[in-house]
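Note that this complex is displayed minus one protein chain, with the remaining chains in position.
So, chain A:
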Amino acid sequence: MKMRRYAVLLGLILVVGVVLSACGSGSSSGQGGSGDSFKTAMVTDTGGIDDKSFNQSAWEGLTKFGEDNDLKEKEGYDYLQSNSASDYAGNLNRLVQSNTDLIFGVGFKLAEDIGKVADQNKETHFAIIDSVVEKDNVASIVFEEQQGSFLAGVAAATKSDSGKIGFVGGEESELIKKFEAGYVAGAKSVNKDIEVDVQYAGSFGAPDKGKLIASNMYNSGVDVIYHSAGGTGNGVFAQAKDLKNNNPEGNYWVIGVDRDQYDEGQIGDNNVTLTSMLKAVDVAVARVAQDSKDGEFPGGEIVSFGLKDDGIGIAETNTEAYTDDIKSAVDEWKQKIIDGDVTAPGTADELKAYVDSL
């Protein structure tokens, strides 16, 4: 009896859903770009807007854009949370149907769904962060992570006493290779003979593996580790802090990624975070939203953010460890990259060519 009642309820919900979505797509035809009131929104990946990382940063950018333009939250700018990968397409479609002019997909995981939905709704503008989708109504926002990683490498090589530094990657992919190549190139630029130990954990969510790798690296004399491994990086911090606790004078440094990870490195009065490679998703989101509102939506283009437009940066929070000579070395190379005298390599081949040219 109870089962049947649920079945009826489920049926009703399905019917209502079909009817509503039919209405939605009917009224959305002919909408997009040129509405009198601009509306933008983003779809998160599974992290949510308080993940202390990507989604949060994107939402901050969107909020800033909204405030700059006197838009109201929910009406002018909004977000939809994805709880699993299967939510992406549904969320994108919901935003299309509510006449959103510009829809951001946060993270490369949404690339495929953005491509599909963009094909079906050619009037709506989309933007994908950290990936490239080649469609006329999609702007692809990418970052020059190799530039920031280059500077991280410069900082690491300047800091290192042992002449050995490390890199811990999450999953081996083109994106993370950019970090690795830039980092190695930066370090070799300062000290041609420096040894860089590169290890991949094979996962972005395995702190235990990160801790193992870090433990092994510090054991073998590495004194600075740059991680580009998300949650796996927590294990790197854990190991560095544990060693620092046993030996406060020892050199156990971590370089954070994506945002300032100063807080993660705090242990008593010491801090193991040397610096962090900053990826200003908020800057990128706010700018693309603004361009789009002003009628200059970069559809079909790859919009790249680097050191030049503050899309990439390096943190200077740990003033005790991040000494003046590191700062001046980093600033010097930063200027060279901005001026175009040096191009930070982003692939293994480019890295090889770069190191050979030193």
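We take it that a contact is a pair of C-beta atoms (placed from the backbone, for glycine too) under 8 Å apart; a residue touches a chain by one contact, two chains touch by 3 or more; residues count from 1.
Definition applied: contacts and distances are computed from a predicted model.
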{"item": "Protein name (UniProt record) of the chain left out of view, among \"Simple sugar transport system permease protein\", \"Transporter\", \"Ion-translocating oxidoreductase complex subunit C\" or \"Glycine--tRNA ligase beta subunit\"", "value": "\"Simple sugar transport system permease protein\""}
{"item": "Among A:Lys39, A:His125, A:Lys177 or A:Lys211, the residue in touch with the chain that has been omitted", "value": "A:Lys211"}
{"item": "Candidates A:Asn69, A:Asn99, A:Asn191 or A:Asn245 - the one touching the absent chain", "value": "A:Asn245"}
{"item": "Options A:Asp263, A:Asp331 or A:Asp349, residue touching the unrepresented chain", "value": "A:Asp263"}
{"item": "Touching residues on chain A - with respect to the absent chain", "value": "47-48, 50-52, 199-200, 202, 205-209, 211-213, 215-216, 219-220, 231, 234-235, 237-238, 241-243, 245-246, 263-264, 266"}
